[in-house]
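Written below as C-alpha cells is the structure these notes are about.
With one protein chain withheld, the remaining protein chains of the complex are depicted in position.
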Amino acid sequence: MADILFSRPHFIAFIILFLLGMYIMVVCLNLVKKLIGMYIMQTSIILFFITLAVKADSTIPIIMPSVSALTPEAYANPLPHVLMLTAIVVGVSTLGVSLAMVLALYRQYNTLEEDQILGKVK
Amino acid sequence: MIRPHDSVIVHTLARVFTPIIQLFALYVLIHGHDSPGGGFQAGTLFAASFLLPIIAFGIQGSLAALEKRAIILGGVGILLYAGIGLLPLLLGGEFLNYGKLPIPGMETAALRHWGILGVEIGVTITVAATAVSIYYSLRERGEGQ
Amino acid sequence: MTLFDDYLLLFLVVVMALGAVFVRDLFSGVLTLAAYSFFLALLWAGLGAVDVAFTEAVVGAGLSTLFFLVALFLTSHKEKVRKQAQVRIVTLGSLGILGFLLLFGSVDLPVVGDPESLPSKHISSHYLKNSLDETNTPNVVTAVLADYRGFDTLGETTVIFTAGIACWMLLRRRDDSST
Partner (left out) sequence: MTSSLPGFLFAIPFFAAIVIPVVGFTNQKLCRPIALGALLFLSIVSVIALSEVVSHGPLSHEFGGWAPPIGIEWVIDGLSGLLMVAISVVSFIALVLAGPLVEKELSGRVIPFYSLSLLLITALGGMVLAGDLFNLFVFLEIGSLASYVLVGVAGGRSLLSAFRYLILGTIGASLYLLGVGYFYAETGTLNMADMALRLPEVLDSRAVLTGLIFIVLGLAIKMGLFPLHGWLPDAYTYAPNSSTPLLASVVTKVPLYAFVRIAFWVFGIDAVSTQIPILVVLGWIGAVAAIVGAYLAIWQENFKRMLAYSSVSSMGLFMLGFSLGTETGFAGALFYVLADTLMKAALFGVAGAAIYQCGASTVTDLAQLRRNMPWVLAALLVSALSMVGIPPTAGFFGKWHLVVGALEAENYFAVVAILVSSMLTALYFFRMFQRMWVEPLPKPEPLVLETPLPIRMGLGILTFGIVALGLGGDLVMGLFFESVIPKGF
C-alpha cells in the first residue's frame, strides 16, 4: 500500500489539505479562520478532480482546426475541468455569503470569536 | 474602515489600469472559444475594473448610481442566459438547445457557436454585476462605524 | 512538466496552506492564502487544466482575497490567543477515520495519468472527438461548459446570483429602495 501512495504525491497532498481544512473549520473558534479552513478544504477537492483529468504526455484540451487525425489520448480530459470551474465559483459564492454573515455578526457582537459571541448571546 | 486613498500614484495607476483591464476582459470573453477563458473569468475581470476605481476614489458620482442597480444588472445577465435557453423550449425543442434558435440561414454547429457566445455574455454580466454588488453589501454600514 | 515540478509545487501548496492556518494575524493569513491560490493555479496550469488555472487565479486569488480583505478591514484582524485550543477526542477520531477512508479508497482509484482509465475514456472522449464539429468551438472546456453541460453553468450562474441576493438581504440597510 505504501508504495502505491508514494507514487501519488497529488493524492497525499489532497488528503493533507482536506483534513487540515476540515480540522480548522471544526476546531478553530475564530470565524474568519474557519472560513480560511473552508477555502482550503474546497480547493483540495479541486485538486482531487484535476488529477483525475491528467493523461500522461497530453496537452491542454484546445483543439486547433488544423488537426486532421484526432486522438483523444493526446488531450487532457476536459470534463473534470468543467466540473471544477463550477466548484470554484460555488466556493467563492459560499465565501461571499459566509463573510456577509461574519460581518453581520461582528456588527452585533463586536467580536469574531465564536465563544465570545456565545457568551454575549446568553 | 475603508477610506479612499489619497496617493497620486494610486490614483494615476487606477486611471490607467481601468481601461486596460476592461480591454483584457473583453478579449477574454470573445476569445473564450479559442483560448482559455470565458464568461466567469471575463466577468471577474470586469468586476475588478469597476472595483479598482471604487477602492481608489471612493464611491461617488456614477459609481454611486451603480450601487443599488448592480443586483438588477445581475438579474438581467442571468435572464439573457436563461432567455436564450427558454426560446428553443417554447419552440418545441429542449431548454438551452442552441441548435434550435430561430435564426435563419445558419447550420446547427454555427448556431451553437453563437449560442455559446450569447450565454457567455450573460454570465459575464451576472458575474461582474454580482461581484460588485457583493462588494457593496460587504462594505455597507461599515463606513458609519 | 516533470514530476519534480509537481513535487515542488505540491510542497509549496501544502506549506502555504499550513502557513495560512497557523499565522496568528488574520491579514497575513489571508495574504498567504492568496499565495496558496496562485501556487494552485500554477499547479493546475502544469497539469493541463488551463481554464481552471485562469479561474483560480482571478476568482480564487483575486476575488476571494478581496472579499476576505474587505471583511477584515471592517472587523478586526487579530485572532484571540488561546493557551490551548480545546480539541475533543471525537473530532480527532472522526477526522482520523475520514483520513483512513480516503487512503483506503485511493488504492483502487485509477493511476494518475493513465490514458486508458474509465474517466478518460467513456464520455470525455466524445467531447474531445466531436466538439469542434458539433459546436465550432476549439476550446473543448468552453464547449462542454456552455453547451454540453450548459445547464450546470446556468445553475452555477444562479449560485452567484443567489449569493448576491443573500448578501444584500443580510447586510443592506433596511430602507432599500421602496420607491
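Residue numbering begins at 1 within each chain, and the chains themselves are lettered A, B and C in the order written.
What we mean here is this: a residue touches a chain if its C-beta (ideal position, glycine included) is under 8 Å from a C-beta of that chain, and two chains touch if they have at least 3 such contacts.
The structure presented is a predicted model; accordingly, all values stated were derived computationally and were not measured.
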Chain not shown, its touching partners among those shown: A, B, C
Candidates B:Ile21, B:Ile78 or B:Leu138 - the one touching the absent chain: B:Ile78
Touch list for subunit C against the chain that is not drawn: 101-102, 104-110, 117-124, 126-127, 147-152, 155-156, 158-159, 161-163, 165-166, 168-170, 174-179
Interface with the unshown chain - residue positions in subunit A: 18, 22, 25-26, 31, 34, 38, 41-42, 45, 48-49, 52, 79-80, 83, 86-87, 90, 93-94, 97-98, 101-102, 104-105, 108, 114, 117-118, 121
Interface with the unshown chain - residue positions in subunit B: 68-69, 71-72, 75-76, 78-79, 82, 86, 88-89, 92-100
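Following the convention adopted for this analysis, only the chains that are shown with their structure count from here on.
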Whole-Å gap separating subunit B and subunit C, where each centre is the average of the chain's CA atoms: 21
Rounded Å distance between subunit A and subunit B, as computed from the means of their C-alpha atoms: 24
Subunit A-subunit C separation of Cα centroids, rounded to whole Å: 3
Multi-partner residues of subunit C (each touching 2 or more other chains): 50-51, 55, 59, 63, 67, 70-71, 74, 138-139, 141, 145, 153, 160, 163-164, 167, 170-171
Contacts with two or more other chains, residues of subunit B listed in rising order: 34-36, 40, 127, 134, 137-138, 141-142, 145
Parts of subunit A lying in touch with subunit B, wherever the complex brings them together: 60, 62, 85, 89, 96, 99-100, 103, 107
Touch list for subunit A against partner subunit C, complex: 1, 4-5, 7-11, 13-24, 26-30, 32-33, 35-37, 39-40, 43, 46-47, 50-56, 58-65, 70, 72-73, 75-86, 88-97, 99-104, 106, 111-113, 116
Residues of subunit C that touch subunit A when the two form their complex: 3, 6-7, 10, 13-14, 17-18, 20-21, 26, 29-30, 33, 36-37, 40, 43-44, 47-52, 55-56, 59-60, 63-64, 67-68, 70-72, 74-76, 79-80, 82, 85-87, 91, 95, 98-99, 102-103, 106-107, 109-115, 119-121, 123-125, 127-129, 131-132, 138-141, 144-145, 149, 152-153, 155-156, 159-160, 162-164, 166-167, 170-171
